[in-house]
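Every protein chain of the complex appears in place save one, which is left out.
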Amino acid sequence: MWFQRQIQLHARARGFHLITREIVENIPEIGDIQIGLINLFIQHTSASLTLNENADPTVRQDFESFFNRAVPENEHYYRHTDEGPDDLPAHLKSSLLGSSLTIPISHGRLALGTWQGIYLCEHRNHGGSRRLLVTLNGE
Amino acid sequence: MWFQRQIQLHARARGFHLITREIVENIPEIGDIQIGLINLFIQHTSASLTLNENADPTVRQDFESFFNRAVPENEHYYRHTDEGPDDLPAHLKSSLLGSSLTIPISHGRLALGTWQGIYLCEHRNHGGSRRLLVTLNGE
Partner (left out) sequence: MWFQRQIQLHARARGFHLITREIVENIPEIGDIQIGLINLFIQHTSASLTLNENADPTVRQDFESFFNRAVPENEHYYRHTDEGPDDLPAHLKSSLLGSSLTIPISHGRLALGTWQGIYLCEHRNHGGSRRLLVTLNGE
């Protein structure tokens, strides 16, 4: 069984956002799969996806603080600067964290660990709505 | 053909550990697949998986040294600190390296390059046993 659907995420502030529930609610077809994989693919180059701690919101705040220090704005050597100081750092963060996730499905559910949640990583100040392409494959 | 199995890895010290052999021995079903993909998924947020050099153990030691400098403990701005100084850095390292690997299978074998091995990246001081969910798909 193959299945594909585009999800349009509403615009979010720069930072790290838990979107597990939004994914699950938009893809009820997960419930039909005993063994399979779901691929989440973000069709942008300045936002990304990762898995991490789903409980304490300070983890997501610390992620934003850390990545802003690890990938600073306004470095003198940056050449791609026309779209603002947050643009090139957003591209770099996107490649450090990655554009897609592949998550196993078991018995009709995402087989995430107890503490794992899906993060949308919004790296732009005004990134707007983001498009995910979700591909499901299983039996 | 779909196949899924959970592997419980024994507890390892903080650092980078080669687990290729352990994966292959636990999943003899790889041998039945001519063309396919294997997904290794770690169900935790403070350990991760990556592929890298499988020969010289100093590479894995240097990885531990590098990531400890790139993602330091005890930064004044960290807010998620209740579970100890190694906890938030472990979450950050986990997202930098990633929670899953997808590796091609050819003619009944993992199609790794000559020097590629599978690393378990243990980012906690006392992470304990780690659970991997392995999903195999192919023909």
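The first chain written gets the first letter, and so on, giving A and B; residue counts start at 1 in each chain.
Keep in mind that, in the parts below, a residue touches a chain if its C-beta (ideal position, glycine included) is under 8 Å from a C-beta of that chain, and two chains touch if they have at least 3 such contacts.
Everything quoted here is computed from the prediction, not taken from an experiment.
Considering the full assembly, B:61 is the residue among B:61, B:74 or B:125 that touches the omitted chain. Although one chain is not drawn, the whole complex shows that of B:19, B:42, B:97 or B:136 it is B:97 that touches it.
Contacts to the hidden chain, counted on chain A, fall at residues 2-4, 39, 41-45, 70-71, 75, 77-80, 88, 91-92, 94-96, 98-100, 102, 131, 133, 135, 137.
Although one chain is not displayed, chain B still touches it through residues 35-37, 50-53, 56, 58-59, 61-63, 65-66, 70, 96-98, 101-104, 106, 111-116, 119, 137-139.
We adopt the following convention: only the chains that are shown with their structure count from here on.
Between chain A and chain B, the centres computed from C-alpha atoms are 20 Å apart.
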